[in-house]
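The structure appears right after this line, and notes come after that.
Yeah, one chain of the complex is gone here, protein chain that is, but the others are all in their spots.
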Amino acid sequence: MANTDKQVTKDSALKKQTIINMLRSALPIIGLVVVFIVFNTLTKGNMWTSRKLILNQVYVVLISTVGVFFIMTMGGLDFSQGSIMGMASIVVCMLSKVNIVLAIVGGVLAGAAIGAVNGFFYVNRKIKSFIVTICTMFLFRGFIKYMASNSPVAASMKVYDYDTLGIKLGITLAVLAVSFLVFRFTKFGIHLKAIGAGEKATKFAGVRTDRVKFLIYVLAGAITGLAAFVNIVKNGSATANVGNQLETQILIALVLGGMPISGGAKVRFENIIVGSLLYIVLNNGLIMMGLTTQAMQLIQGVIFLIFVALFADRQSLSVIK
Amino acid sequence: MKKTRETAGKKLSARTKGYLLLLLMVIVSWGIFKIITPDNFGSAKNMLSYFEASLLAAVGAVGFYFVMVMGMFDFSIGANIMLSAIVGCVFANRFGLGYLGLVVGAIITGALVGLLNGTLYVKLRIPSMIVTTGLALIYESVANYIAGGVEQTLPSGLRAFGQMPGNLILAVIAFAVAFLLLNYTKIGTYTYAIGSNEFVAKNMGISVNKYKVLAFIISGAFLGVMAVLTISYGSSMVAVTGMASMSRNFVPTMGCFFGLAFKKYGMPIPAIIIGEFVINIIFFGFIALGAPTAIQDVITGFALLIIVMLTTKVAKGEIVK
Amino acid sequence: MKKRIISVLLSALLVLGTFAGCGNAATNSGESSTKSNTAAQTQTETKTETKTAAADDTIKIGVSIWSSTDVLGSQCKMIIDEAAKALGVQVQYVDQGHVSEKVTASVEQLCAAGCQGIIICNSSDTEMASAIKTCNDNGVYLAQFFRIISKDNSADIYQAAVDSEYYVGAVHENEPENGEKLVNILLEKGDRNIGLIGWEQGDATWLGRWEGYKAGVEKWNAAHPDDQAVLSEPQYAGTSSEGGSKAAEALMSANPDLDALIPAGGGGDPLQGAIAAVERAGKTQDIDIVSTDFLPDLGERLANGSMAGESGGHYCDPLFAFMAVYNAVKGNYKDFGGKFEDIKFPYLYVASPDDYVDYEKYFVNQLPYTAEELADMAKLDMEGLKAKAAALSIEDAAARSGK
Partner (left out) sequence: MSEIRLQVKNVSKSFGITKALQDVSFDIAKGEIHALIGENGSGKSTLTNSLTGIYQKDSGQFILDGVEVNPRNQVEANNEGISIIVQELGTLDGLTVAENIFLGHENKFVKCGIKNTGAMNRKATELLKEYGFERIKASDMIEHYNFEDRKLVEIVKATYFNPKIVVIDETTTALSGEGREELYKQMKRIREAGNTVIFISHDLPEVLRLSDTITVLRDGVYIDTVKSSDVDEDGLKKLMVGREVSGEYYRADYGERVSDEVVMRVKNVTVPGLISNVSFDLHRGEILGFGGLSESGMHEIGKACFGASFDREGTVELQDGTQINDIPTAIAHSIAYTSKDRDNESLVMNQSIRDNICLPSLKTLANKLHLLRDGKLKKFAQQFAATMSTKMESVDQFASNLSGGNKQKVVLARWIGKDSDILLLDSPTRGIDVKVKQDIYQLMDKMRKEGKSIVMISEELMELIGMCDRIIIMKDGEINGEIMRDKDMDENTLIAKMV
């Protein structure tokens, strides 16, 4: 009866909703533009002139958001991102002393490995994804602290040579381009959305849902592993709390970008870009305004809630948890 | 009807089985460390202090359980504890209301935070996970404004709840209340009903939203009690910002996982209490071994994952998100 | 479908637009910041030429700190704000929680916010490499507080700092020495079983102190082979009081004849918790506690013996970094290329109630420097500043406020 109930409301308001949905999908972008303009006027163009500095902060978040975006598209969650970033960073640092390429590969593999752990417990043991990832988050954070107990894990000085716009931007754009292509123009994307919208039916339509789910977690780990390289290139070492709370940043970024938390058909690839940019712009803007920490955080929270309230897609959720 | 008689027979022992399982866990975790480091671990006196330490989180977890059972989540636990503790402390100190101010202040604050979480979640119809993330930001900064960047210290005269028997009394009262609510009021029944199937519950004339908000309020109040215990135990509380309060989320959440895992044995609250106890036994055990703290995190996270894994049975074709 | 593509394009455009922007910004670095920041402008165009003095009210100095809201952090904020007020310059704080990526980001954020100078408390040397780079690119002066780039462990970064036109220097305590002093206080008191409570794994300051504790104990053991002292594995308490409490309890239960505790730091809360735990266990008399964070009720604690000694007063440390950067921006201090200004900051030690009375008088109830003194301090040259820092002590404060 759930569906039929929904159906009644839906059908009556179908017309209106299609319009609302169109609007909603555009809202984040409008939001971004507005916020950007607002801050520029408030800071007398400061923000635009120092865009390079601002963008320098976006790469890591932007890259690692891609993986979580895939996970959330199929209705899962991942809170272990921060720890994945941490472990991968440590691996990158260690291997960077041997060879940079090896370091990159190592980071990616480390990330993928943790992703696989998540995937295993989630898919094979049927434990809720957020329970699994909260546990692994704690677990691997422990490892990180252990590794960095006596001193931060330093990378070889060579890595700084890679701290160039070209490389960071290159990697970011590459990741974005590839994932966009794959998500938008291959069956992969449609499968993910379908799983998010109705896993059982998707299974009955011949999609190997379990395999997909597992692989996505691995993929997300791998992507974050790559982001770890970009992170290390900039920071040169992994401390005990490297990547701390990355997961929250990602979550906030995606939600700001208009990502429906339950995933499904309504997700848009631009959620990633818009969200990450919005998040960074917001942070910098508030700092430029010269606010105190408390005030900044207060405003952040309020803006966040407002955005969510505006974008949240409530139709496709029969029950909101 | 032979089948049912069997099932009935099996279930008779369910509760006892649950207790046995928990007892086993205690004994095993105790035994292992007792064998390895007999001299400085696991004397009756030690065990008591381990248990005391576990009370804090247990109280919070017991309250949070109401929210978790309904399938919702709360990321503002840490922020709530922080805020409640500080308000309580301010009441007790600045306004010189003594114990009354401390306890009442903290609990009221906690409940209000819960109310805010619940109402926003229900009214905005946004997933609780998201709402609470946004609100956590706000609570942190509010707490900071109240504390004014100075640590709130509880004078030694007001620390009765930090040690035997005060903490035990308060905790036991809390547990009793939770037990009462869960087993001897409509609230408990409806909590499970909503957790089991919201639509059927609606049809039974349960005003789902009302009880969801109520669950958040209850959870909040219990976190308030936890705040009292926490600040009495540690004697001071600082209002951190930047989502740092999130680090307080994990331990109570762990307890809840225990509760959920043992729900089917019909004894969640004891499971939470003993679960937190076991976690602490392991923690102190490792210190007795002189193992670095980091490794303890690893073990705890891992142990938890295993326990959850063992207690969730893999139902074929079941959809888990 | 159509609108979807459009929106994708839209956002893509937006990104590319900005990227393109920074693309050319990259070619002549700092171009971005010049518009915003007249002071840095001349610098960036012709790097060697010393900059024209900037008017005080246009000066904006950024503070990248682990947290401007916890105990130590807010004290630092207090004194910096005081100085800023005295000199009439703006200050901008960014909390980075000692998370590497946030630390480096904070420098960028502050540059973007148009600061001409930045003082930073980083978490690991390597972050400074990126920080220095950013500052060079944007012509922003940079100084560390509570921290110094280790000359031997990270030589290349140290070199980068030396070469930088904009890296002013570092204000720092001699943490090993501090650690050693504290341990000695305990050893003198006859404590032999010392429990150690750290706050954050791998934190530079903590590592420094830890080194000191170990050194102290080793020296003692070398000197007294018949009367050995042991230092426990550190327990990490985070920065919360209950963390401290738990760690202390754990140490006590793990080692029944523990007779001393060192809650190394973490903003005061772990210390609070540790003391509470000791009181609970009723071991106030048996267990001596030393630490590097001051307590509101230290006086009575020293009296009742629950505290054996304290080192502190270091919340003034950022003040000197601030002064150095301020003068750099003003153009009073010049030619940092090939130099590394190393400002040593002394710890204040309080081991008796009487010491504390003065400390409370000059460091708790009031700030050690008055507005005028701060203004004067700003006029000192680098050597003068160093001297001033080195001179800071309870007596010094007493003397000054005496006159």
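The letters A, B and C name the chains in turn, as written, and every chain counts its residues from 1.
FYI, a residue touches a chain if its C-beta (ideal position, glycine included) is under 8 Å from a C-beta of that chain, and two chains touch if they have at least 3 such contacts.
In this text the structure is predicted, and so the values were computed from the model without any measurement.
J.: I'm checking contacts with the chain that's been left out. Which of B:Gly195, B:Gly242 or B:Gly259 qualifies?
T.: From the options B:Gly195, B:Gly242 or B:Gly259, the contact with the absent chain belongs to B:Gly195.
J.: Under the stated touch rule, tell me which residues of chain B contact the chain that is not displayed.
T.: Missing-chain contacts on chain B: residues 1, 3-5, 7-8, 10-11, 14, 69, 180, 183-186, 188-189, 192-193, 195-197, 200-206, 263-264, 266, 316-317.
J.: Spell out the interface residues on chain A facing the chain that's missing from view.
T.: Spelled out for chain A, the touching residues are 1, 3-8, 10-11, 14, 18, 181, 185-187, 190-191, 193-194, 197-198, 200-208, 264-266, 315-316.
Here is the rule we use: only the chains that are shown with their structure count from here on.
J.: Could you see whether B-C or A-B has the larger number of C-beta contact pairs?
T.: The greater number of contacts lies at A-B.
J.: Using C-alpha centroids, which chain lies at the maximum separation from chain B?
T.: The most remote chain is C.
J.: Averaged over CA atoms, how far is the centre of chain A from the centre of chain C? Could you give it in whole Å?
T.: The separation of the two C-alpha centroids amounts to 32 Å.
J.: Just give me the whole-number Å value for how far the CA centre of chain B lies from that of chain C.
T.: So the centre of chain B lies 36 Å away from the centre of chain C.
J.: Go ahead and note the Å separation of the Cα centroids belonging to chain A and chain B.
T.: So the centre of chain A lies 29 Å away from the centre of chain B.
J.: Out of chain A, which residues touch more than one other chain, so two or more?
T.: 145-146, 149, 245, 293-294
J.: Residues of chain B touching 2+ other chains?
T.: 144, 241-242, 292-294
J.: Would you tell me which residues of chain B are touching chain A in their complex?
T.: Residue positions touching the partner: 70-73, 120-121, 124-131, 133-138, 140-142, 144-145, 198-199, 203, 241-243, 246, 250, 253, 257, 292-302, 304-305, 308-309, 312, 314-315, 317-321.
J.: Once bound in the complex, which stretches of chain C touch chain A?
T.: Touching chain A: residues 3-4, 7-8, 10-12, 14-15, 18-19, 21-23, 25-26, 32-33, 35-36, 67-69, 90, 92-95, 97-101, 103-105, 108-114, 123-127, 129-130, 133-134, 138, 153-154, 156-157, 200-203, 207, 236 of chain C.
J.: How about chain A: which of its residues touch chain B in the complex?
T.: The contact residues of chain A facing chain B are 1-2, 75-77, 121-122, 124-132, 134-146, 149, 199-200, 245, 248, 251-252, 255, 261-262, 293-295, 297-298, 300-302, 304-305, 308-309, 312, 314, 317, 319-321.
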